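Note that this complex is displayed minus one protein chain, with the remaining chains in position.
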Amino acid sequence: MLKEKTIRTSKHNELIDITSDIRLMIRESDIDEGVCHIFVPHTTAAVTINEKADPAVARDIANDLERLVPDSPAFTHAEGNSDAHVKTTLTGTSEFLIISGGEPVLGIWQAVFFCEFDGPRTRRYVARISGS
Amino acid sequence: MLKEKTIRTSKHNELIDITSDIRLMIRESDIDEGVCHIFVPHTTAAVTINEKADPAVARDIANDLERLVPDSPAFTHAEGNSDAHVKTTLTGTSEFLIISGGEPVLGIWQAVFFCEFDGPRTRRYVARISGS
Partner (left out) sequence: MLKEKTIRTSKHNELIDITSDIRLMIRESDIDEGVCHIFVPHTTAAVTINEKADPAVARDIANDLERLVPDSPAFTHAEGNSDAHVKTTLTGTSEFLIISGGEPVLGIWQAVFFCEFDGPRTRRYVARISGS
C-alpha cells in the first residue's frame, strides 16, 4: 500500500516529527508484520530517526548540520543552495521501519523526523507498507 | 522473522562488528533469498557497514566522527549528549542486507558495525528477515 502526505515547513532548517502520521498510515494498512518504507522525493529535504522527548535535540541537530555544512563561495551550483543538497546526502532521503504487531518497532525515545534544509516550502513524502 | 539481540558496549565511542551475529540470524531464519532489515532502537547509537580487515578503520571512523561533531556550548539539549544525537543522524539507525543463497551479500572487506556514540551502555538491535 502506497501513501503520500503533504507537509508544510515553516523555517529554512527544521526537523518536524511525522511519527503520528506514519503510525496512522501503518494502522490504515491493516498490516501486522512487515516493513514501512518512507521516501522523500526532494533533493533538499530528508528524513531521520532521532529523539523526540526533548525538542532541543531536533533543534541541535538542525543547527549543527548548519555548522557542519555552511553556505560557501566554493559551491558552483547556480541556485545557491548546495549546502542543503549536501545535508540531504548526509542525512538520507529514506528510512524504513519494521512493523510488528501492527505498530512500528521504535525505541521509547525515537521519532521519525522530516528534515527541511531549504524551506519554508510545501513538501511531500511517500510511504509504502508491505507485509511478508 | 523478527530477532532481537542485546549488546554491551565498553567505550564512549566505538564501532563493534556484529556481522557474525547477523549471519547466524539469517541462517536460523532458513530464508535463502530475501532481505534482512537491521534497526537500532536508540537515539545515540547507530549501525554502519564498513571495513573489518584492519581494525584501525573502525577506530578512525569513530575518532573522525568525534572531530566532525565535538561537544559544543551551542547545544541546548539538557542531557549534554547532543553530539551523540548528531552522529546518530549522520550514520543512520538502520541498514538492510540483501540475502542470496542463504547468506548476506557483502563485499569481501565489509562488516556490519554497531556504532556506540554515548557509551558504555547495554544496547540492543532488531533484525527482520523476510523472503520474497
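To keep things simple, chains are lettered A and B as they appear, and every chain counts its residues starting from 1.
Keep in mind that, in the parts below, a contact is a pair of C-beta atoms (placed from the backbone, for glycine too) under 8 Å apart; a residue touches a chain by one contact, two chains touch by 3 or more.
In this text, all values refer to a predicted model and were calculated from it rather than measured experimentally.
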| item | value |
| --- | --- |
| Sole contact to the chain not displayed, among A:41, A:55 or A:120 | A:41 |
| Touching residues (missing chain, whole complex) on chain A | 2, 37, 39-43, 68-69, 72, 74-79, 82, 85-86, 88-90, 92-94, 96, 126, 128, 130-131 |
| In chain B, positions touching the absent partner | 33-35, 48-51, 54, 56-57, 59-61, 63-65, 67-68, 90-92, 95-98, 100, 105-110, 132 |
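Note that in this section only the chains that are shown with their structure count from here on.
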| item | value |
| --- | --- |
| Mean-CA-position distance for chain B and chain A (Å) | 20 |
